[in-house]
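Only one protein chain is missing; all other protein chains are in place.
Per-chain numbering from 1; labels A, B and C assigned in written order.
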Amino acid sequence: MKHLNILYAAAGNVVRHKLRSVVVILCLVAVLFPFLSAIAILEGVKTQSRISVSEGADIYVTMDMFGRNGVIPIEMAEVMKQIPGVTKAVPRAIGRIYIGGKLAVLLGITDDEKPSSLNFINGSLPKAGEIVIGRGLAEHLNLEVGEELNIGTRVVAFIENEPYIIKKMYHVSGIFDAQSGIWASNLVLMSIDDAVSVFEMEDFATDIGLYVRPGYEAAVSKGLQKMNPFFRIQTKGLVRTYIERGFNMKGGIFAALYVLAFALTIPAILVTSGFGLSGRRKEIGILKATGWQTHEVLEMVFFENIMLALISAPSALVLSFVWIKLFNAPFIAPLFIPGAGSIPPFPVPSRFMPLPFVFSFFFALLLTMTGSIYSTWRAAIVSPAEAMK
Amino acid sequence: MTNIRVRSQESGVRRDELIRCEGVWKIYNEGRPHEVQALADVSLEIKKGSFTILNGPSGSGKTTLLALLGTMDRPSRGGIFMKGKDITGFSDTALSTLRRDSIGFVFQNFNLIPRLSAWENVSTPLIPAGVSEKGRRDRAMVLLEKLGLADRASHAPEELSGGEQQRVAIARALINNPEIIILDEPTSNIDAEATDILIDILKNLKSDSKTLLVSTHDQVLRPHADTVFELKRGRLAGITHD
Amino acid sequence: MILNIYTIIMMFAAALTGVLAVPLGIMSFRIFQKWEKPLYAEERTDIENRSYLLLLTAAVILSLKLLTWPFFYVTLQSYIPSIRGAMCIFGVTQFYPSMSSALQLFKPLVFFLIGGWLLLNQLDRKTETSPLFRKKFLFLHLISFMVLIDSLGDLMYFTGFNTGSSVACCTTFFDVPERATAVLPLSILGEAYEKYMLPSYYTMNMSLLALMGVSYRGLQNNKLLPPWMTIAGAILAVLTAVITIFAMFEVIAPELMGLPYHHCIYCMWQYVPDSVLITALFIIGIFSPCWALLLNIMGRHSETDAALKGYIMNLYFFGIISTGASMLMVTIHLMLK
Partner (left out) sequence: MNGHTMNRKSILAAIIIAFSVAISLITISLQRQNAPVCHYDGENIMPVYEVDIEQKDRGVLKFCSVYCALEWFKRNNTKSAFVTVTDELTGEKLDASLAFFVESDVISVAATRNRMHVFKDKHHAQAHGKQYNGKSVLNPFNMN
């Protein structure tokens, strides 16, 4: 009961000494908010990456050209389909292309191969001569469904000093919904034949995705290796590991840089948490003169700091939630989404459970407890004789 | 320099003795430059139920002696005995507990905590004792009623007069039902009317067999005291018994 | 080093506790030395005031250690994608087996010691003249070394990992008959040792409950426990801990996970969330009688007897409740599976 009483007294003090409370909370929130926003975005992007990987093929096959992924003949898809355990072989043409001065991703797939995470505002899958474009791109190019877009137009030759231009016009049959994820924002989706002709790589695809029966990855990979030693084989597990490592590394680098901010927060908390306490020497002297033990005063001030931490943590979380969901994470998104720009044109993915939630409380407690050790102690050891002065 | 060692055995306790100090010195910054001698070789005894006054001009060491007898500070030399037990070797925590259970303080400038209501101020000593909020409020209201402040219970100190603040401070001093009440210059910050009320309160407390220790240089309380100790430049200059 | 957020946090917390442990060690030794000599009154007050700073620092270190102890395993879990062959936390610990085993044993020890110190300090608060003052600050001085070692261990351990390393997964350790947690009982109880694991788990835990109950009752009847009883309580607690850990690996974890041949408690923590609470309660149940012994040895003094009895009773009380709750949770799982 005694500790409960001291807890309530601490709560009363947090309310009574508003200035000190507000200063400590603002200091904590100022440090936590950018960190939590970045972590939430990182988790959001990681989640969307996982969705893409899980929707993708089990094995990706390309040619090995100078140690890099090389194009692969489209007809190999039919051959690979015959390998035991393979249920589907899907060639893809994927590359980057400038459209209207903006770098876009061009994806050519077979007709029956639309990933479920892509959904439309209105329109349908692209048939021959048709394309579906991302929302970011549509806004950039000011395009609506039904309009035309030329892709890959270029001067092929000069005949009598006159340029001979190949013009490739495509009909916009649909625009992706914003909820289709960040990958679809600058995407141009078309049939594989059109894509191949845009890149002028007839009969080739960038990779062939194989869908295999559970447990067959190893056997199919061995079969492919035997079929052609120049095949480059990457399984879904490998891709997933690369993604996890990549994001973990990015998060780690960000956190390593941010540790400096955390390290500087500790002296800041020392100053701010001591901010109001010096004015309370008389009050604490009175408490001790009326019978409070130093331990109890220590406990009360410690509880006050813990309460300020437990108020700051959710406040920082709510602030970063608003910053991302309402304002679409300006200035912070580019940290984790290259090319997103200060004000991203697409809804920035974010995830607030469980990691950012755990981190906000963990760091709030860690910084407050460590930063306020000295100030709490200074306040608690005030002599009771102080009350007689 | 005597070694502050534990001497917790009773030494020749007389039944009516409450506090006794023997050969007490108080030297600030002892062993460091600028030593200040506040008290020198003071020995006195305060009986249970007595009304004792510490008299002397400013700087005579009244407040220092009050702090020592009230366990708020430690003597540099000599011993202080509470009911025969030597408390000089007590730890800071033990002294606080002793203060909470047996000693009530009324400070010169009342020392109420701002923005806390009167009953909350009165009941702050009960918080670490583990008494529930309802229990604290009930006990505070009983005392405030006795001191004629029931209708001012929810007012903050800033809204009370000097006399009222002093009575709230007295109620706080009484909340743990201590054996001794120590008042530091109680008449210096109140008007004549409040002084009369204070005298009545002190009489009632004495009749409730409380032990009163008052530091004052005001002669108005002198007629009511049993014993008056005269302090001069940190030394006991004289004792007069009623 | 596998650079991710978890590593940074673990190293930040380790550095923080390490930095706090140094002044803690120095100041506690200085207090231990000074308290012996004759002191001026003001010197004594200064030392007491400084002791409060050490108390607060010890409490903060304990809180940080408590926060980072489960975080140690969350960090290892985050390494699974980076270490080839690892499918769970155990796989990651196989990267640096000796260091990870040492750290995993050291962390509970540090937690136990700091907890014990705080209890000793609480006990000393109940006295009039702080008779345990010197003893507890010498004890704190030794603890600060352990905290420093634990923090340096964390820093070395987490900077030692490198990506691309590969390990054998826990199935090759825990699902083969030659696993450590099977060989020992096999050699003692014979082929059908699995049949005896659960009965011995219940027998040991019940006898620990019984001993703590008897001790609690004994203290209630105003007798301060004879030292041998708290020693017996602590020894029985350690034995119960060993038997329980073996039973967890051999029988309880497979049952709770529904994987009859998979004897890995790390996977159990991952797949059966409330097993973390079972483990936490089990740890408190084992630590309580050991804390009681620690207090009974270090805290005995004429001034502390009254309070010591109350503290040991509370420890046994919480020991009984935690062990009972942990056992109850396991029983519910086994019955409803």
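We adopt the following convention: a residue touches a chain if its C-beta (ideal position, glycine included) is under 8 Å from a C-beta of that chain, and two chains touch if they have at least 3 such contacts.
No experiment lies behind these values; they were computed from the predicted model shown.
The shown chains contacted by the absent chain are A, C, with contact judged over the whole complex. Here one chain is not drawn; of A:60, A:216 or A:247, the residue touching it is A:216. The chain that is not drawn here is touched, among residues C:15, C:118 or C:329, by C:329.
Checked against the full complex, the candidates C:101, C:166 or C:220 give a single residue touching the omitted chain, namely C:220.
For chain C, the residues in touch with the chain missing from this view are 87, 171, 175-177, 220, 258-262, 272-274, 277, 281, 313, 317, 321-322, 324-326, 328-329, 332-333, 336.
Hidden from this view is one chain, which touches chain A at 85, 87, 213-216, 219.
Criterion: only the chains that are shown with their structure count from here on.
Placing every chain at the mean of its C-alpha atoms, the farthest one from chain A is found to be B.
One simple way to say how far apart two chains are is to compare their mean CA positions; for chain B and chain C this gives 48 Å.
Taking each chain's centre as the average of its CA atoms, chain A and chain C sit 37 Å apart.
Contact of a single residue of chain C with at least two other chains is seen at positions 45, 48, 125. Touching two or more other chains at once are residues 73, 92-93 of chain B. Only residues 38-45, 48, 124-125, 127-131, 133 of chain C touch chain B when the two sit together in their complex.
Contact residues of chain B toward chain C in the complex are 1-4, 6, 8, 28-31, 73-76, 87, 89-94. Remark: chain A residues 39, 240-241, 244-245, 248-249, 251-256, 258-259, 262-263, 293-295, 298, 302, 355, 359, 362-363, 365-366, 369-370, 373-374, 376-377, 380-381, 383 touch chain C in the complex.
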